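One protein chain is absent from this view; the other protein chains keep their places.
After this line comes chain A, so read on.
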Amino acid sequence: MNLDIRTEEKEDYNLLHVSGEVDAYTASQLRESLLPLTEKEGASVIVDLSNVDYIDSTGLGIFIGALKSSNHYNGTLRLVGLNARVKRLFSITGLDEVMDIEEEEEAQ
């Protein structure tokens, strides 16, 4: 029940690698890493969730907060590598309609 977060600075965007489980306990860690990245004018942030195997509404709430912040600063936020389970939660809640998300590519 751990969450590991690593930020990678690319030329014109920040890439946040998240791995583990996002729940009530670990969500604050995600917020602290993600939110500041969105709080710059025009910032572009990509969150890689391919190693996240569990997420619940506390995690979804963090992404909504980050989307609002990103929107406020005219930036972009994109979530990539969602596995089928994680993607399903975004669909059930309708978040896939408002967020830029991309599913994990099928393993060959």
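The definition used in the following text is that a contact is a pair of C-beta atoms (placed from the backbone, for glycine too) under 8 Å apart; a residue touches a chain by one contact, two chains touch by 3 or more; residues count from 1.
Simple rule for what comes next: contacts and distances are computed from a predicted model.
The protein name that UniProt records for the chain not on display, among "Serine-protein kinase RsbW", "Methylmalonyl-CoA mutase", "Formylmethanofuran--tetrahydromethanopterin formyltransferase" or "Na+/H+ antiporter subunit G", is "Serine-protein kinase RsbW". Contact residues of chain A toward the unshown chain are 1, 21, 23-25, 54, 56-58, 60-62, 64-65, 67-68, 71-72, 85, 89, 92-95, 97-98.
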